[in-house]
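Input: one structure, supplied below.
Omission of a single protein chain aside, the complex is shown with its protein chains in their original locations.
As written, the chains take the letters A, B and C, and residue 1 is the first residue of each chain.
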Amino acid sequence: MEEFTDVFLMVLLIVGTLGVLYVNNLFVATMLLGAVSLIMALIFVNLDAVDVAFTEAAVGAGISTVLYLGTLALVGANEKPRGKRSPIPLLASLLVGGILAYATLDLPKIGSVDTPVQMSEVTERYVYTSPEEIGVPNMVTSVLASYRGFDTFGEVTVIFTAGIAVLLILRQLHRRREDEETPGNPPFQKVKAEGSPHDLVPHVVAKLLIPFILLFGLYVQFHGDFGPGGGFQAGVIFAAGFILYSLVFGLDNLKKLIPVHFVEIILAAGVLIYGGVGVVSMLKGANFLDYNILSADPIAGQHLGILIIEIGVGVTVTAAMLCIFYGFAGRSDELEKNNGE
Amino acid sequence: MNALFSQAPILAIVIPLMGAPISALFRGAVLPWAIATMLSAASFWFSIDLLVHVNTVGPISYELGGWEPPWGIEYVVDPLSAFVMMVISGISTGVLLYARESILKEVSTDRLGMFFAAYLLALAGMMGITITGDAFNIFVFLEITSLSSYVLISMGERTDRRALFAAFQYLVMGTIGATFILIGVGLLYAMTGTLNIADIASKFDAIAHTTPVRAAVGFLIVGVAIKLAMFPFHIWLPNGYTYAPSIITAFFAGTATKVSVYLMIRFIYTMFGEDFSFGEIPLTSMLMTLGVIAFLSMSVVAIFQDNLKRLLAYSSVAQLGYMTVGIALASEMGLIASITHVFNHAIVKTGLFLTVGAIFYMVGSTYIKDLAGIGQRMPITSFAFVLGGLGLIGVPLTPGFVSKWYLVQAALERGDMVGYGLTIAMLISSLFAVIYVWRVVEVMYFRPAPEGAECKEAPLSMMIPCWIFVIAIFYFGIETSVNIGFAEAAASFLMGGAK
Amino acid sequence: MFFEHYNYWIFVILLMIGLYTVMSRSNLIKKMIGLSLFQTAVFLFYITLGKIEGGTAPILMEGEDVLYSNPLPHVLILTAIVVGVATTALGLALIVRIKETFGTIEEDDILRMEDEQK
Partner (left out) sequence: MEILDLGLDILTWAAILIGCFFVIITGYGLLRFPDLYSRIHAGGMADTLASFLILGGLALQSGLTLVTVKLIFIIAFLFITSPTATYALAQATFVAGLKPRVDEGQLDDTPPTDKVEGGKD
């Protein structure tokens, strides 16, 4: 039965990707991409990767889609059909695929117990020793936050980089050219500065839902030790709550609630919180990001360290997502003002 | 002091990494610049410290989070990584010293805090790639570097809108390259169950014959080659370098591709082992062919460029060809040539791009036709360019000569037709270098300046760093014990069975 | 053979489609979408490596003798997903600016305009 589900999902996945390749309407392609991500998340659940599935669903199907839609609203949604195609891309991707297919020949059977990956001493320690060593039931969190905490610091930095990158790129003053067409086409109304003032239903529902979304974000943030979740997923959920607010009540209202400058500050603060833990452990005489030293009892120290860095991750991700959203949504606003003049 | 030193490996990375968010918080132009310069200098200082220490005492391993490898992430400082770190942070500091005036002209002023934050992130990312002993950590830091490079290159849009598209092209290529590396690491992980490079290396020989490992080698090499702008994958580099802001071009020309060369050496020598790389798979002939094609064809292409920055960018691709050939020769001499050339080309190219930046600052163009008579209008700058150009050609007394000399020796060491052919090819390529440098010099000195052009040098804050690099070129060309010495140490460490 | 490896085959096919989309399509957004697919394919490969037959998610459960899937690939892919979305955001921001300055997001048109500018 599990095999059946698997094969069914895989077929859907392939059909979805082929659809992405062939449709000319970018709006449809984006929606299909979101669907592909969602199917991928389901496959991840099947493969026991619940944390990854959670993230893929929140990021691939959620945030990415929002980003694509925001861009489409600015640049228009139709791909120009093209006549003849050069054969090189096809050959190149066939070559890469061929090499990979060759590589799979000697790969161990999927799911068997005696693959090098499962037999490795690394895996053994992560699975069997980490619950006592770190004291956190969710092994993904232990590995993510402690054993490979520095990778996660890098990941936070990547998100921070994306945040400032979008701000840097999209804050450039827009020089209008004469031959510019009006971007966007009717089916996508961009985020209006004043929101949608006449729609009673979304207003009521948003007011009803947003507290729950934020609450759920907090739950995911602090429950990451025991179940799927953690700072990253929580950050995305938090940001989603605020983005929903802005979609319904208008960007200006959100900017009043959370000023752009404030977002920039907490964006930096998140990275500093994370790095700060490392600096403190260094000042106490241990290596960077060694949590054992944070408290007299190593396990308590690990708990404290993981708690703080997860907060750092959550803060950075929320701020970065908001930065990016401000960048894209604010852009259409500015364009509208330009066009109006 | 001792306690501080024991943390030096991480400090060299974390200082710029955590300096980035701090710099992003500041408004204005001067403060972020000062922060970035100071942090970069601090990082440089720690790198020198590490380099000296490693060459006297031996490799250092630093366990992040206090978890011993292979469970945690390990930082490994050996003669090679310390040397490359020193080059990167040194170049970065030199470029930053120069940056203050130049950047005001080329990037909009209200975002400079974030601009320098991105710069520091690129620096930290490159340092991280160099020092890490963990295969996946390479990918993470590679992406930090790449993301910040894309945005830094796109900042050139204020002077030329084509910077945006160049950045996008680089983004697509760079992401494909990084993902290839990710696939390679994944395949190796599937066969070894570990991510630690030393650990993979120790298990490598036993599994070297399996198909996933062979494919992994291919993916890693191609992934790095894309990042390195090796010959067929170089398309992103000329555009990126041409349209980026001057200091960014200077910074990346001296560092970004050098890190990729480092990665290539690290993968081939430390991870796969030379026996496998050059015995089992035909890496020598592949890399050598591509390298030779690169330095011959790209030198020719450089001759026909009408934009000085683009000319120098193509010359960079050609020079990277030399480094590839040095690796491919699979001898200690070749490796020394490669590693020295990393250092030499870094200072020569950075110096040249800084000079071009100074010209751009005054003239507002880097098209060669607009440079007529610069020799009279900006004599000091032009002279610096000429001296840098000599270094690029590889005239004796410049470091370019030293590394080519070693490369020729390594080629002749083979004692076969390939070696002689290689030597001749290098001579021809140097001839082309003479031509493209002369083309520029001719326009600069022997074409009359347009009417009404004023004679003015760039500000002192830009001229001094330029000349620091020019003097460094000649210093390291004459007093070669530093660069050659460290390169020899690194090469013998790699060949001497680190594996 | 096929059924022992079918996850890997799906990974290969997905990766090929993604790479082909990036290289063959002229529309920049389509290229970004292709890039996302290309990266997503690699996620599937890593997660498959960690799978263990009859295992369960790597969250400690009461009771003995539970087989857990390997948490390490999950951690790596969490990082990779984040990198992916960061790249997407950056790429799309560039596309927005390209549209504003060039007036088009078709690669051939942009290349033609660049040639004219030379």
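One rule holds in what follows: a contact is a pair of C-beta atoms (placed from the backbone, for glycine too) under 8 Å apart; a residue touches a chain by one contact, two chains touch by 3 or more.
None of the values given here were measured: they were computed from a predicted structure.
S.K.: Could you run through the displayed chains and say which ones the absent chain touches?
M.R.: Visible chains that the missing one touches: A.
S.K.: Touching the hidden chain in the complete assembly: which of A:116, A:202 or A:276 does that?
M.R.: With A:116, A:202 or A:276 as choices, the missing chain is touched by A:202.
S.K.: Give me the chain A residues in contact with the hidden chain, please.
M.R.: 25, 27-28, 186-187, 189, 199, 201-202, 205, 208-209, 212
Going forward, only the chains that are shown with their structure count from here on.
S.K.: Counting only C-beta pairs in contact, which pair of chains has the most of them?
M.R.: A-C
S.K.: For chain A and chain C, what's the span in angstrom between their mean Cα positions?
M.R.: It comes to 12 Å between the two C-alpha centres.
S.K.: Nearest whole angstrom, what separates the Cα centre of chain B from the Cα centre of chain C?
M.R.: That gives a centre separation of 28 Å.
S.K.: Can you work out the whole-Å distance between the CA centroids of chain A and chain B?
M.R.: Chain centroid spacing, chain A to chain B, equals 31 Å.
S.K.: Quick check on chain B: which residues sit in contact with 2+ other chains?
M.R.: Residues 136, 140, 143, 147, 150-151, 154, 157, 183, 189-190, 195 of chain B each touch two or more of the other chains.
S.K.: What are the residues of chain C that contact at least two other chains?
M.R.: Residues 19, 49, 72-73, 76, 79, 83, 86-87, 90, 94-95, 97, 101 of chain C touch two or more partner chains.
S.K.: Residues of chain B touching chain A in their complex?
M.R.: 3, 7, 10, 14, 17-18, 20-22, 24-25, 62-67, 70-73, 108, 110-111, 114-115, 117-118, 121, 124, 128, 134, 136-137, 140-141, 143-144, 147-148, 150-151, 154-155, 157-158, 183, 187, 189-195, 210-212, 214-216, 218-219
S.K.: Flag every residue of chain C that touches chain A in the complex, lowest number first.
M.R.: 3-21, 23-27, 29-30, 32-34, 36-37, 40, 43-44, 47-53, 55-60, 67-79, 81-90, 92-97, 99-101, 103, 105-106, 108
S.K.: Within their complex, state which residues of chain B touch chain C.
M.R.: Residues of chain B touching chain C: 136, 139-140, 143, 147, 150-151, 154, 157, 161-162, 164-165, 167-168, 171-172, 175-176, 179, 182-183, 186, 189-190, 195, 306.
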